[in-house]
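Just passing along the structure, written as structure tokens.
Missing here is one protein chain; the remaining ones are kept as they sit in the complex.
Just so it is clear, A, B and C label the chains in written order, and each chain counts residues from 1 on its own.
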Amino acid sequence: MGAAMALNLIRAGHDVIVYNRTRAKAEPLAKAGARVADSPAGAARGCQVVITMLANDQALREIVLEDGQNAAIHGTERDAVHMSSSTISVALSKQLAAEHAARAQGYIATPVLGRPDSAAEKKLWIVTAGPQQNVERCRPLMEALGRGISIVGDQAWRANLVKLGMNFLLASVLEALGEAFALVHKSEVDEHQFLDIVNAIFGSPPYANYGRIIADKKFEPAGFRLKLGLKDVNLALEAAGDSAVPMPFASVIRDRYLAAIAHGRGDADWSAITEEAAKAAGL
Amino acid sequence: MGAAMALNLIRAGHDVIVYNRTRAKAEPLAKAGARVADSPAGAARGCQVVITMLANDQALREIVLEDGQNAAIHGTERDAVHMSSSTISVALSKQLAAEHAARAQGYIATPVLGRPDSAAEKKLWIVTAGPQQNVERCRPLMEALGRGISIVGDQAWRANLVKLGMNFLLASVLEALGEAFALVHKSEVDEHQFLDIVNAIFGSPPYANYGRIIADKKFEPAGFRLKLGLKDVNLALEAAGDSAVPMPFASVIRDRYLAAIAHGRGDADWSAITEEAAKAAGL
Amino acid sequence: MGAAMALNLIRAGHDVIVYNRTRAKAEPLAKAGARVADSPAGAARGCQVVITMLANDQALREIVLEDGQNAAIHGTERDAVHMSSSTISVALSKQLAAEHAARAQGYIATPVLGRPDSAAEKKLWIVTAGPQQNVERCRPLMEALGRGISIVGDQAWRANLVKLGMNFLLASVLEALGEAFALVHKSEVDEHQFLDIVNAIFGSPPYANYGRIIADKKFEPAGFRLKLGLKDVNLALEAAGDSAVPMPFASVIRDRYLAAIAHGRGDADWSAITEEAAKAAGL
Partner (left out) sequence: MGAAMALNLIRAGHDVIVYNRTRAKAEPLAKAGARVADSPAGAARGCQVVITMLANDQALREIVLEDGQNAAIHGTERDAVHMSSSTISVALSKQLAAEHAARAQGYIATPVLGRPDSAAEKKLWIVTAGPQQNVERCRPLMEALGRGISIVGDQAWRANLVKLGMNFLLASVLEALGEAFALVHKSEVDEHQFLDIVNAIFGSPPYANYGRIIADKKFEPAGFRLKLGLKDVNLALEAAGDSAVPMPFASVIRDRYLAAIAHGRGDADWSAITEEAAKAAGL
């Protein structure tokens, strides 16, 4: 995901310095014109904006805060802005806002909606929040990365919360399709035929795309890994718990993902959650 | 719903005889050119096709089977076809198939997807199943009623099952939106702003339409009454139970609808299910 | 179950006429002193009290109402009392009350709590409801059948509802134990050791007895068949639905039982529901 985003920034004419823990992953970007840094701090140094895109809280915390003098926060300039694009917890987003503020650095959250192929095609949708002037400074970058931007307030963590809410909606589609497909399949209605009707009514790319993956049972290679899907629903439940919001659908989804993990499907596409509805129905 | 459908048939040039338990409801159709019958049997007599559209199993059973000599089945001609458009149980659909077969009458199921305003605009989507020649005989009528037809097999009840599966998917959208809206609302993210992002990602009329109703809290007048939503999820659970398909999302939805009924919301739009997620979150 | 009950009545000195659809099942009772009737009506004729114990609504309806002149209701004397001991729906219990009232026959519900071995040992607990004088007339019979009686009102169906509520509580114990056992088992805590702690805290025969069955995985032969467990939770959910009571635990239990049925476990003991929690955890 990060690579596709960096490439779009290069294409848009920005000077890009990249860092990846696995240096080989940075090579294609070097060929495209990026400079490759030796450390997160090195990638941040001298830049106006530092963009991070990592798999989870722990990875982001290590790269930004904990990696000693290599940590990105130590290379980030005063008045530079950290655009945090990872899907992370509300709690970590609040912590990052405080850490950056203490160093007179800017911080906004810019989680993205879309899968890696959408990123490559510049079709991401970017949800952002943070102090308005910082959001505006980063706008040209966001425009280079996606097809649209939604600003949801001046506190960065709100964008992270919205991202968790959106991923919850998508995961709900997966579970709902899994149950519906199990229902019709057991009555010998063809799943592709059912999917045609779904598409006629919903007319929605996520339904069409995931519906096809599910009906075809093509869960590999993963567009978005199931264990990351579990991470996201856990983060949504954690945020919901902190503000006392019961989310029974999210709880069902979590239980399905745990079952899928227990059945060895953590690296399949997150839409493989639908196999659990099928299994429970004896399919 | 039935009135809008009858009007489209009249407009398409078909001879239409109508019957409604409340005769006044038939008057506008009379003005539009329909004949008004005094009984279900009277409406059926002499026709090639008998179309029924009622609120639930019990109402359909009364009109078609139980109303003595007035029952539609007694007026239906040999070789005429009963097009059953109501959302009913798989069990009743199987029973109707048997009853009609015993009388050398045809029977197909033709449940419709769409709300009354869609019916008026001829935008229904019709799911049908039954013996092929009967489906073909009725095709011109279905084309007069909607924007598309899906044929899901030669046993009528399969169309009813598919309809239940589709309504389950729609109800899942409602509950998922309810939980997501409660989550973001409690963190002071504006629900309309969140809905804009939902629309950017899903690009789907049901999300857009229901999302707006929910964000506006405009649950009256009902497009589709909540107690009918409960009926449909109960029918889905019953069909799922008969073929041993666990549907935890459907169970959550049922519990929400029961709570909404307990709170006096049975006649609100079925999207008022989202008030229950809000209430549970203390909103 | 019915046989054990009949034997206790014979031992208590009552004149007993028995009927079973499978006549061979009545033979041991004949040896013990019962007369064997050829039909339900024949078993009822001339008796002060008619006791029924059948597997479900359908079986009871056939025997009592639908079997033409053989139906029990046609043999039941005016002023005799029908003691309905089966676990049936609230709806059927209401219907039976009406049917008997129309014939000047008495009707009370007397569902029993306990497994067949408890019945044999006269350890059943009997929940009853119905007009007081009929309950009192039947009291000596109930005392011959069990260790205690609870009267829950003068409308028979209330006893059926209470029975469904009690079976729901027992099924909840099963599912809760299933989840707890899966949790500790996956952390290599011995299930029998855990059960010892459960017994120390709960000090409860159902926990001790079912806990041992589950820890030993001895689900056959069934004390109470899983498909009857599903029937009962369905009846509880139906009654709950009719009075708008959401029961999320009951919904989870239903889904587990459906999964167990889908996995071919319908004839195992109903405590085999716990295999589903284990399976979902990859055990």
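Methods note: a contact is a pair of C-beta atoms (placed from the backbone, for glycine too) under 8 Å apart; a residue touches a chain by one contact, two chains touch by 3 or more.
Predicted model only: the values in this text are computed from it and were never measured.
Peer 1: Using the touch definition from the top, which of C:E27, C:E77, C:E143 or C:D196 touches the missing chain?
Peer 2: Hidden-chain contact among the options goes to C:D196.
Peer 1: Of the residues C:H100, C:K122, C:R137 or C:R158, I need the one that contacts the missing chain.
Peer 2: Only one listed residue reaches the unshown chain, and that is C:R158.
Peer 1: Hey, which chain A residues sit against the chain that's not shown?
Peer 2: These residues of chain A touch the chain that is not shown: 234, 240-241, 244-248, 251-252, 254-256, 258-259, 261-262.
Peer 1: If the hidden chain were put back, which residues of chain B would touch it?
Peer 2: So the residues of chain B touching the missing chain come out as 248, 255, 258-259, 262-264, 276, 280-282.
Peer 1: Tell me which stretches of chain C touch the chain missing from the display.
Peer 2: Touching the missing chain: residues 90, 113, 125, 127, 148, 150, 152-153, 158, 161-162, 164-166, 168-170, 172-173, 175-177, 179-180, 182-184, 186-190, 193-194, 196-198, 200-207, 236, 239-240, 243-250, 252, 255, 277, 280-282.
Criterion: only the chains that are shown with their structure count from here on.
Peer 1: State, to the nearest whole Å, the distance from the C-alpha centre of chain A to the C-alpha centre of chain B.
Peer 2: The separation of the two C-alpha centroids amounts to 37 Å.
Peer 1: Enumerate the residues of chain A that touch no fewer than two other chains.
Peer 2: Within chain A, residues 248, 255, 280-282 contact more than one other chain.
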